[in-house]
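Below you'll find the structure I mean.
Complex shown without one protein chain; remaining protein chains in place.
Right after this comes chain A.
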């Protein structure tokens, strides 16, 4: 399987490690009123779609970038690969943190 790295082009999947659902980027606010419930859901609940799935991959044997890969779990076809840092920057929570 090849992953089309946004900076380095197609790279062998053996260079990457897999973390899981990209929803892990949306860590709840630990000071929020419903923090306990939110963290329970964040930690234990995952969708298990038969089809497109956004997931985190780490280019461990490469440039050490975290990527958000959109993969079809039925065919393994990869339709989109973006840097996780870009995804985080475009998320509202991270706005104050952007460069």
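What we mean here is this: a residue touches a chain if its C-beta (ideal position, glycine included) is under 8 Å from a C-beta of that chain, and two chains touch if they have at least 3 such contacts; residues count from 1.
Definition applied: contacts and distances are computed from a predicted model.
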| item | value |
| --- | --- |
| The complex's invisible chain, by UniProt name, from "ABC transporter permease", "Porin", "Methionine transport system ATP-binding protein" or "Sarcosine oxidase, gamma subunit family" | "Sarcosine oxidase, gamma subunit family" |
| Those residues of chain A which, in the complete complex, touch the missing chain | 7-12, 14-15, 60-65, 83, 85, 99 |
